[in-house]
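Only a single protein chain was left out; the remaining protein chains are all shown in position.
Moving on, here comes chain A:
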Amino acid sequence: MKNFKLDNEKKVTSGFKAPEGYFDNFTDKVMKQLPEKETKVVPLYKSVQKWYGGVAAILVILFGVGLFFKLNTSGDEIVQPDASTIENYLVYQSDITNEDLYQSLNESDIEILEENIQISNEAIENYIAYENEYEYYIND
């Protein structure tokens, strides 16, 4: 084609079209997917249940840790568990969730973690790329 100039040509459209009737029910399709926005009233007994649940979970963890070390120590000998033993215990005890671990960290723990763990920019980028929710905050 000789000397093609966009301004000299008739406007070229994108050529894309939506299937016939696509927009007829699009609004309804979106409306059905919207999350509930109303503020839910949580009955008191439910929050008490949650509170009891948390205490129970902590007791189970403490009991589990105690029992584990009790079973792994011989006689009267008191052995201080090393870091890898604790790590293995936490990794293989499936009823301890990440959430439980986050909850047990205080500010100085987090500061120590920040000092000791080097996170590369690439790792941060990958995390953000997979977690779409953060995009909004970056652009905002």
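In the analysis below, a contact is a pair of C-beta atoms (placed from the backbone, for glycine too) under 8 Å apart; a residue touches a chain by one contact, two chains touch by 3 or more; residues count from 1.
What we mean here is this: contacts and distances are computed from a predicted model.
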For the chain omitted from this view, which of "Spermidine/putrescine ABC transporter permease", "DNA-directed RNA polymerase sigma-70 factor", "Substrate-binding domain-containing protein" or "Phosphoribosylformylglycinamidine synthase subunit PurQ" is its UniProt protein name?
"DNA-directed RNA polymerase sigma-70 factor"
Looking at A:12, A:71 or A:119, which makes contact with the chain not pictured?
A:12
Determine and list the chain A residues touching the chain excluded from the picture.
1-6, 9, 12-19, 22-23, 26-27, 29-31, 33-35, 37-38, 129, 132, 135-136, 139-140
